[in-house]
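With one protein chain removed, the remaining protein chains of the complex are shown where they sit.
Chain lettering (A, B and C) follows the sequence in which the chains are written, and residue indices restart at 1 in each chain.
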Amino acid sequence: MLSKIVRTISDQLILFILVFGFYIITHGHLTPGGGFQGGAVIASGVVMMIVAFGSNQIKKSLRERHLAVVESSGALIFIGMAFAGLGTTFFYNFLVGTPVFGIIPPTGPNPGNLWTGGVIPLMNLGVGLKVIAGLSAVVLAMALFSSGEEVEE
Amino acid sequence: MEFLTVHSPALIIALPLLAAFVIPLLGRAGATIRDTFNVAILGFTAFLVAVLAIDVYTGGTRVYTFGATVPEMAIPQGYMVPVRIMFEVDAISIFMALATTVVTIAAFIYSLQFLKGETGQERFYSLLMLLFVGMLGLELTGDMFNMFVFLEILSIAGAGLASYRVNMADAVEGGFKYIVISAVSALMVLFAIGILYAQYNLLSIAALAHNMQYNTLDMIALGLLAIAFVMKLAGVPLHMWAPDTYAVAPAGITPMIYTSSAASMYALYRVTFTLYGGAFDTGAIGWVVIILGVLSMFIGVMMAIHQTDIKRLMAYHAISQSGYMLLGVGVGLAVLTDPVALASYGRDAMNGGIFHIINNALYKGMLFLTAEAIFFRIGTRDLNRMGGLGHKMKWTAAFFIIGALAISGIPPFNGFASKLLIYESVFRFNPLLSVIAMFVSLVTLASFTKVFYSAFTGAEMPSLGQVREVPRSMLIGMGVLAACIIFFSIFPGLVVDAIVAPATDALIDQASYINGVMGAAP
Amino acid sequence: MIQYIPYNIPFIAVALLVGIALYILIFKRNMVKIVMGVAILGAAVNLFLVALGYRAGGVAPIYTVSPQGPMVLPVPQALTLTSIVIAVSIIALMLTMVMHTYRHTKDVDAKKSRTMKG
Partner (left out) sequence: MRQIAGWILLIVLVAFLISGALSMHPFGYPPSDMDDYMIENSQAETANNNVVAAVLFDYRGLDTLGEATVLFTAVTGVLLLFRALKRKEKGS
């Protein structure tokens, strides 16, 4: 656990990091970014919390088995989207043309519309969840291991 | 059924992947539900592999394009190059997939009771599924970058599983060695892919082969790919990781890691025959492969003789046996541009080399499992501390005898069938190579005789009085492989005609592979 | 070819980075240094892939309020993203093994251990 100044600042910063990461994930089909990048941003926020508060403190609110569940569900969202296209082919972008995320943007440069992209925003969300949980779990496990604690099953 | 046939290439990958993602969630539901689920998924995947195999052997190469409106449409309407990722399944791919599936099922059944009482089981099974996916993907894919991704999946899953017994220092080190070698070889593959992409702006194997110009950069890429895959399959100058990793990997995983090196060997063949082969003189590359094969055979077996750790010994034999596969296919590669020689002995040599892949996956896998069974009961891999186990572990001893006779090429067994093909055809190519191969076979027999005498016969060690036969699931796991070995031993001709010869033809016939994708180009 | 040399500096930098990484992997025996070697090799390959896709004067391949002009190639960027994530995964697993080795031996110098001689 680091000093009180660091803890206070981290407490304030984590909110901005979460919002920024969430923005990157949800706008992945419009602007640079996406599930991996946004997930990495949020995971770095979690790492900041682990550094500031110490792994023992974080462990009380963030269990690895919960992280594993989040990770698996992110992966399942992703592969589920791929399965859902199976009516045509695996990974077929079946939402294109439908009102849900399926609005086709005008060709060429345009201002961008959040409801475009077909399955891509949903896949971004799945990947984002997965990356957040995965990277946090890795760092948490390493921190717990080096502080001598056993990682729970 | 129609649906399954059409989508089987995708489902073969997707179902075990889905299982790998679900297993951690099922962990809390109880071991029985999880095991049932795993068995169901593995069984269904095996069924799909069989469906796809029948389809490929009767209907020829299958192309499955991910995300296209029609699975066969590798090239978009009115365009000249493939854009999407596609799986291209021909006879050799599906042959490797069959071998992989059989070994995985045996390894999985074996692990069921082996892991009783251990922690981290759901993660173990999750990684096992991922290793399976990695191998299948590597074998079915028709895209270079996709091949790299699956290579990484199998490497990481294999390394994680190899160091499963983290309480033993050498297990962690074996895993570390494996992952360093894997990471370096995978990055070399990626580098080569980058070079190819820079020149042709393509990633599909068929399209790259279609446009290949054989200039300096292509040769550098070939060199990088060859070094990387030889590293991964533990060919001799780059084999040092194999004994360490094979020796420490837990039961069931060693055969799978071994099969994943066979998958790397498939990748090497795919690159040399399909990506490059054909129009350019493969003689020099063929000789390089032959020399690598002979070195692997000879050095592997020589290192094996004086080992006292049973799994290290078998690991060196595994390296030695890889040499046979390289030798057989290398002879085919050396005469690829000479139709007369290819027809008279090159094709037979390749048949032998490819038949040896599946034979070896079966009996080598079973030998690793027997070694692990001994370790499971007596807690040591040291041959000097074993003795008289044949009385207590009758089934294990029987399986060991079958495996040992098969690996040494004793006549009724399948090892003999593939080795005979190699001896005969290689003799016509270069008699010396054939003599070396036979000599290595003899030394292998001697080595396994030694193991058998020191482990299974003789007086019982006093410390081993309590040893019992291993649990039933482990016996069934070994039995699956033994049954396949016996089947292959009784009907070698049938197997060669039905699945091996088409695989050889698929490797030689570069044009039809290219045509599978580029046929639709305007 | 000579006239292109000034423009090929990124590719030469890649070759040198690979050289550094191979130097580490061949000669160093400290496990942490080996991990660093793999990381440098990964960085070299990533630089190579990104450099492949650059088109002179190109803009990012994103149509949202994009300026006019040719776009750089999108595929190498996607490949690089994949390769970065893979490198992160591999390094995480490697460091895990290093930590375990350290706990077992209190030393990460591979020379002293039995099996790391190869």
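By our rule, a residue touches a chain if its C-beta (ideal position, glycine included) is under 8 Å from a C-beta of that chain, and two chains touch if they have at least 3 such contacts.
Nothing here was measured: the structure is a model prediction, and the numbers come from that model.
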Review point. Of the chains that are displayed, which are in contact with the missing one across the whole complex?
Key: A, B, C
Revision key, fill the gap. Full-complex touch with the removed chain, picking from B:99, B:133 or B:285, is B:133
Revision key, fill the gap. Touch with the missing chain holds, among B:4, B:166, B:305 or B:445, for B:166
Check your understanding: Given the full complex, what residues of chain A touch the hidden partner chain?
Key -> 28-32, 34, 36, 64, 68, 71, 75, 78-79, 82, 90-91, 93, 95-97, 101-108, 110, 112, 116-120, 123-124, 127, 130-131, 134-135, 137-138, 141-142, 144-145, 150-153
Review point. What residues on chain B make contact with the chain left out of this view?
Key: 13, 17, 20-21, 24, 66-67, 76, 79-85, 117, 119-120, 123-124, 126-127, 130, 133, 137, 145-146, 149-150, 152-153, 156-157, 159-161, 163-164, 166-167, 172, 195, 198-203, 215-217, 220, 223
Review point. Which chain C residues touch the hidden chain?
Key: 1, 4-5, 7-12, 14-16, 18-19, 22-23, 26-27, 51-57, 61-64, 71, 73-75, 77-79, 81-82, 85-86, 88-90, 92-93, 96-97, 100
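The rule is short, and it goes like this: only the chains that are shown with their structure count from here on.
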Practice item. With contacts defined as at the top, give the pair, A-B or A-C, that has more of them. Key: A-B
Practice item. Indicate the whole-number Å distance between the mean C-alpha point of chain B and the mean C-alpha point of chain C. Key: 28
Review point. Roughly how far is chain A from chain B, going centre to centre by Cα mean, in whole Å?
Key: 36
Check your understanding: Where the CA atoms of chain A average out and where those of chain C average out, how many Å apart are those spots?
Key -> 24
Revision key, fill the gap. Among chain B residues, those touching two or more other chains are none
Study note, to complete from the structure: In chain A, the residues touching two or more other chains are none
Practice item. Spell out the part of chain C that touches chain A in their complex, as residue ranges. Key: 60, 62-68, 81, 85, 88, 92, 95-96, 99
Revision key, fill the gap. The chain A residues in contact with chain B across the complex are 68-69, 71-73, 75-76, 79, 82-83, 85-86, 88-93, 153
Revision key, fill the gap. Touching chain B in the complex, chain C uses residues 18, 25, 31, 34, 38, 41-42, 45, 48-49, 52, 73, 75-76, 79, 82-83, 86, 89-90, 93-94, 97-98, 100-101, 104-105, 110, 113-116, 118
